[in-house]
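Yeah, one chain of the complex is gone here, protein chain that is, but the others are all in their spots.
And then chain A:
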Amino acid sequence: MNIVHYWRALWGIVWRELFRFVTQRERFVSALVRPLVWLFVFAAGFRAALGLAITPPYETYILYEVYITPGLCGMIQLFNGMQSSLSMVYDREMGSMRVLMVCPLPRWFLLFSKLLAGVGVSVLQVYVFLVIAWFYDIKAPWLGYAWVLPALLLSGLMLGALGLLLSSFIKQLENFAGVMNFVIFPMFFMSTALYPLWKMKESSAFLYDLAQYNPFSQAVELIRFALYGQLNQHALFYTLAAFIVFMAAAIIGYNPSKGMMVKKGGSG
């Protein structure tokens, strides 16, 4: 196996995912509608509720919709990560996963390619969302739109790896509702996506701690700072560490001899 084979496999997997995304127009629209509803409806309703305080990376007062925009970018990636995990379960049920896994390339590389394909789709969605937000007068500095790309790649990888890990636990498509209830919603609501940490601390110290250690919070903060041309080192290392842990666990999970599939008795 040489580098050409790796490249061919990576490109094939990424292309398949992008093609699937582009042809599924409903998926594209629904992926955008979700954050836009939050932005136009939820944020408008809560405009006055946030209170005033300047917290980094912001250097002046901001409206609530400006605050939640990076959180909604994270939300796009969170849902996309879970969507990828859903499609993994689907692929497994339909047998196309078996075809992929028999490819004579290392399993970790195939899973990573699959992950990267999902991240590519989520980054595309986030940029479309940011363009719409720009027309809604939510504008970041121009450089921020470039800085946010590596942040989005890392946060996308971390959330995608989490999705991969979860998909190794899920035997059937029907069980996906559990992921929604037990993973997506708690992760989203117990994070800094919708409210700043200091605000959370006012109401509950326990929630504050949960939000602080929630890897989704750190991913959102990484995106938030990058969008304003700044690097939040703590968020970067935290997100990176979370990615490594989730990815390693997912690779183990997908190992036929050790993984969850053996324990669950599913088909891999």
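Just so we're on the same page, contacts are C-beta pairs under 8 Å (C-beta built on N, C-alpha and C of every residue); 3 or more make two chains touch, one makes a residue touch a chain; residues count from 1.
Note that in this section contacts and distances are computed from a predicted model.
One subunit of the complex is not drawn; among "Pyruvate dehydrogenase E1 component subunit alpha", "ATP-binding cassette domain-containing protein", "PQQ-dependent catabolism-associated beta-propeller protein" or "DoxX family protein", its UniProt record names it "PQQ-dependent catabolism-associated beta-propeller protein". The hidden chain makes contact, of the residues A:L153, A:L231 or A:I252, with A:L231.
Touching the chain that is not shown, out of A:I54, A:V102 or A:A177: A:I54 (per the contact rule at the top).
Mapped onto chain A, the interface with the missing chain covers residues 44, 47-48, 52, 54, 56-57, 59-63, 139, 143, 147, 225, 229-233.
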